[in-house]
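Excluded from the complex is one protein chain; the other protein chains are retained at their positions.
Then we have chain A:
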Amino acid sequence: MNFVVPDFYPAAAEIFVAVMALVIMLASTFARSIARGLSYHLTQATLIAAAFITIFTMEGEVVYTFSNLFISDLMGDFLKLMIYFSTAVALLYGRAYLGDRKIDKPEFYLLALLMTLGMMVMVTANHMLPMYIGLEMMSLALYTMVAFDRDSPRATEAAMKYFVLGALASGLLLYGMSMVYGATGSLEFSAIAQAIYNQSANQTVLMFGLVFLVAGICFKLGVVPFHMWVPDVYQGAPTAVTLIIASAPKLAAFAMAVRLLIWALFDIAHEWQLMLMMVAAASIVLGNLAAIAQQNIKRMLAYSGISHMGFVLLGLLAGVVDGDRHFALNAYSSAMFYAVSYVIMSLASFGMIILLSRAGFEAENIDDFKGLNRRSPWYALMMLFVMFSMAGVPFFIGFFAKLSVLQAVVAAGYFWLAVLAVVMSVIGAFYYLRVVKLMYFDEPVDVSPIHAPAEVRVMLSVNGLAIAALGLAPQMLMSLCAYALLGSL
């Protein structure tokens, strides 16, 4: 047996982030007095540098390394860039919030970086093991971050729930992986696909494995019936952490779904499409209906997120029609476009909550948005963009996200799903409209001026304007998604 030195080049970004995580850990231990600022700035610098490394090491074709455990392709690179971007924005929004609550310990940023590393491993995994390791790395960091405000009983409770349910989901996923291994004799995605294609896999075991894998994926995406943790965790976690949970991990979970379902299990698409169909329909219905009843805006956004993830699944399930793969690229890139759009909107929505919060005051209730137009017309306008965009009203990016997913669903011939989705969107529009109503039609109850660091204000404005600008010119992001997936299918 001879040892071949693997090609490290495609994994340069992952290696860099891992090294930087260790550097930050050491630096913040030894330079305790300036650790907070140092850790934050180093983390941001690492994310930016990682983005450059990813861009420079990008290759047009698919490259495997580390004995096929690791894959570098355009989809992975694109999603990694989006993950750096959304993590960086989330940390920027959250820093002052954490500082006001005296929980901006240097370790927080370290955990965020480790979470990013976990997500990077997830999106570049070509094998069940690194997929699982990446997932756990991300999840463990997130559990800790939720519990970061350790004196808050609510946050601790949320973290406990998140951890117990998350561990259960990991168990399900692992169990499913072991069954797929038993059925196909491999953990590597392309080998699994090959085994299924050759029909050498034991169908019964494979189906059982598939069910467990889908359950695990659904848990990580936070869709019905594996959604129970979402509202509690969103509400209980410090808003700065909710912001992180509601953005980048959705992209990582999307990548996991694509790698597992489309790469490894494409030939039994018919089976998982049915499961996703039920899950998506239930998520869209329950998410929208439950959101109406919420008084807490974080819970409302949690339920709205559940319905948005239902839309992402709609895109994923519309890819194969009667064994015809002609629609695949269209449908999967629509789903990816939806996921990316959702992350952009989600960042802005939680960013607004952070903007309205201050030391000793959480702007958690929907009523805290009352009369925002009087207090600050500009940010009311930004929140208006976010809300109408989430409701799927043009000229905002959310409209084109819905349009592309619905287009894929209609092309696949699932009219009843499309009708269900739009009827639920109308019901969903009600709670978004209610936020607009409070901001514009009601008088403020809280009249204290909004104070936030300049960088948060600027970033939030950019974020809100981006929602409008991408709605006016959605083509670039759409074709990026399509192009990124093209090489991977």
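Throughout what follows, a contact is a pair of C-beta atoms (placed from the backbone, for glycine too) under 8 Å apart; a residue touches a chain by one contact, two chains touch by 3 or more; residues count from 1.
What we mean here is this: contacts and distances are computed from a predicted model.
Per UniProt, the protein behind the absent chain is "NADH-quinone oxidoreductase subunit M"; the candidates were "Monooxygenase", "NADH-quinone oxidoreductase subunit M", "Glutathione import ATP-binding protein GsiA" or "ABC transporter permease".
From the set A:347, A:393, A:459 or A:484, the residue in touch with the chain omitted from the display is A:393, counting the whole complex.
Residue in contact with the omitted chain (choice from A:233, A:320 or A:478): A:478. Chain A meets the missing chain through residues 373, 377, 384, 388, 393-395, 399-400, 403-404, 406-407, 410-411, 415, 418-419, 422-423, 425-426, 429-430, 433-434, 436-437, 440-441, 474-475, 478-479, 482.
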